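I have a structure here, written as structure tokens, and I will follow up with some questions on it.
A protein chain is absent from this complex, but the other protein chains hold their places.
And then subunit A:
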């Protein structure tokens, strides 16, 4: 089920005016920042559907910027986020995109920090709850509300087993897991939502496991 906690309904505590267009947008921006693993220096943000039509009225623009700056939904600096981003030299461009999408509140964020570049698609499904549906061309379903690790690996026998073995050893419980690949035998993406945050020494151990290319984590 998409919603399982009472706090998905009674919550989040947030700066107004819209849970899907402000709080949800901030959470998608924050997910992009966490996946990049550093403060972005630039972002190109495509808005679709209701996001594209009403983003100024709802503060979707400053909320996305706030998320990229690392603000939580109840951060009272939120309404000043565009100014703060400008002061920090973060270049943000908004594009109202008329392309049809499956969900009315969809955003595509292309962002980077000068070294790494990242592209995600996020949807805001209501009440501040979001899902990341695409990362660098890989389809996935990530809530952004739970800690998660994303593991880029080669599509080989034993890659998944080597990861889950390490997690089991450290008694880390997996809440949701999925694997996606662009082609057989090529690069694949493993997404693991966990019940608790994963320590860096576990990540280091995972990085050394067989067939693993790169690891990112989302802290919740």
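Methods note: contacts are C-beta pairs under 8 Å (C-beta built on N, C-alpha and C of every residue); 3 or more make two chains touch, one makes a residue touch a chain; residues count from 1.
Throughout what follows, contacts and distances are computed from a predicted model.
The complex includes a chain that is not drawn, and of the options "Stage III sporulation protein AC", "HEAT repeat domain-containing protein", "ABC-2 type transport system permease protein" or "L-serine dehydratase" the UniProt name matching it is "L-serine dehydratase".
Considering A:2, A:86 or A:156, the position touching the chain not shown turns out to be A:2 (whole complex). Screening A:18, A:34, A:111 or A:133 for touch with the missing chain picks out A:18.
By the touch criterion stated above, the residues of subunit A touching the omitted chain are 1-23, 49-50, 53-54, 56-59, 74, 76, 78-79, 103-105, 124-128, 195.
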